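The other protein chains are all here in position, but one chain of the complex has been omitted.
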Amino acid sequence: MFRRLPEAKGDTVLITVDGKPVTARAQDTVAAALLAAGIDHCRTTPVTGAPRAPYCLMGVCFDCLVVVDGRGNRQGCMVQVADGMRVETQQGKRDIAR
Amino acid sequence: MTTHAPTLDTDMPTVPQSCDLAVVGAGPAGLAAAATAARAGLKTLLLDENPGPGGQIYRAITRSPLPEGAVLGPDYWSGSPLARNVTTSQVTYLAQTTVWSLARDLELGISRAGSAYLIRPRRVILATGALERPMPIPGWTLPGVMTAGGAQTLLKSSGLVPEGRLVLAGCGPLLFLLAAQFLEAGVKIAAILDTTAAGAWRAALPEAFDFLTSPYFRKGISLLRKVRAKVKIISGVTALQAEGEGVLRAVSYETASGKGRIEVDTLLLHQGVVPNLNLGNAAGIPTVWDEAQCCFRPDVDGEGTSAIPGLAVAGDGAGIGGALGAAERGKLAALVAIEALKPDAPVLSEKPQVEAALSKVLRGRAFLDRLYRSAEAFRRPSGDTIACRCEEVSAATVRETVKLGCAGPNQLKSFLRTGMGPCQGRMCGLTITELMAQAQGVSQAEIGYYRLRPPVKPITLAELASLPKDESAMKSVERG
């Protein structure tokens, strides 16, 4: 869905998304990394189970909620990626244990 | 196992116990306010939730992966000095720091790296900026639909651009600025669906003289010319629909001359920006309807001063005035704070220049407000179109509930949970007011807005539990 401009600089970092390795850039937020990796949605809603993807990218819509390093309902657009970070798409309500 | 839950650079400053002035938000208004206050010797704290200064308009200005110049254009890069003034000043700048509470006595609730803090500055300036006006069209929750501002953030901070077929829809300067940036970056745009109302040019005409002599004019015209030369622009769009099952496939539209449909991978929506007023609202600054800008804003005077002692709002968060205006309004609010705390500061003599600069950069605003006033059809959705994205409440359900006699948005929360989800009304507040105003046949001012309470941004229960509490507070929650 999104591609990186060739002139964009930056160090690469390795994260996993649902267990699969994904290359991101150090400046990326989790939401940006997911869009660059071509995911079509990052979560399903707790109300109807509808798929959602990052929408506002500025921390106000809460549609980019994902599980980061085992903790649910984190705003993907407000979390910077880091090497080794484990990102998971979220299904409905988060689990209290994570 | 490593965890990366909130990470911060280790050389970053810690949260101070106290300060003269706390500025919330590091966009143009906040940066200018903080730098001005620091120049006068005020112990100044600048709090911002992003990883670097710039706010949304100058997002990632110090850390963009894109080379200076070309793609993002000179207006973006003109934000660099603002950020530099702060990073080279005595301002304590805390990035990746969320302000989730502000009390009437100016106590700020802050969250940073997973820990909560309380701090009580002598004065507070809210520079919380703007957010995009919700554009509730059918299918706007589908993956593949995004705000134009969101796409621009991806471009600025990550050098990302949409791939595949792309349509931009809506109205307002940002839509065309983004189109120009995309063209510069070699991105193909299938079409721009312009929802600017047919009568808008006529309505804006009385303000045209100011606009023609404003800095917006030349820039605006050249931008439009550039975009028009390369992109098919469909004007007079009166209805839009994002189509697809689970993911966006196409956008269909209507104009006076008929209907159309374009297969797309990405649809970017935009119909202007409105003040991000949650924190001030929760602090108790009354919210007033601004008919010219068709949105609510906090009730503050021309210098940003609110009725709450020591609390001001500067920049677009106090009413939309653009980035250049925001910087001047930030300085002005800082000067008011300096006047109160350091009445002998030499910097106070700059006030007339700031006021003059502000009135100059605000020229032409009224024209833009009228020209790009979001058309009613895109503020007042109908049928199954989702009004509240978090609780997935449709426009029709809102209308039916209003028929039960529900008086306003705060009552509606009890009926439908609208505004009670994680976004705390940011994505639905204006739509709910518009729908209720329409259903009851009264003005938006009469309907009013959500009354908000902390936390205006999520904090964990553990963070809340870690805050100081006295014995009487503990007693009040124990049950026999």
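A and B label the chains in the order they appear, each numbered from 1.
In this text, a contact is a pair of C-beta atoms (placed from the backbone, for glycine too) under 8 Å apart; a residue touches a chain by one contact, two chains touch by 3 or more.
One rule holds in what follows: contacts and distances are computed from a predicted model.
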{"item": "Omitted chain, identified by the protein name its UniProt record gives, among \"3-isopropylmalate dehydratase\", \"Glucose-1-phosphate adenylyltransferase subunit GlgD\", \"Peptide/nickel transport system permease protein\" or \"FAD-dependent oxidoreductase\"", "value": "\"FAD-dependent oxidoreductase\""}
{"item": "From B:A103, B:V288 or B:L348, residue that would touch the chain that is not displayed", "value": "B:A103"}
{"item": "Among B:P65, B:G408 or B:G429, the residue in touch with the chain that has been omitted", "value": "B:G408"}
{"item": "Contacts of subunit B with the absent chain, listed as residue ranges", "value": "101, 103, 107, 109, 118, 401, 404-411, 414-417, 420-422, 424, 447-448, 451, 453-455, 458-462, 464-470, 473-474, 476-480"}
{"item": "Chain not shown, touching residues in subunit A", "value": "46, 71-73, 92-98"}
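Following the convention adopted for this analysis, only the chains that are shown with their structure count from here on.
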{"item": "Gap in Å, rounded to a whole number, between the CA centres of subunit B and subunit A", "value": "22"}
{"item": "Sites on subunit A touched by subunit B in the complex", "value": "1-5, 7-10, 25, 27-29, 32, 35-36, 40-41, 45, 47-48, 50-63, 65, 68-71, 73-74, 77-80, 82, 84-85"}
{"item": "Touching residues (chain side subunit B, partner subunit A) in the complex", "value": "2-7, 49, 51, 56, 60, 63-67, 70-71, 96, 131-132, 141, 143-147, 149-151, 153-155, 157-164, 185, 246-247, 265-266, 276, 389-392, 421-423, 426-427, 457-458"}
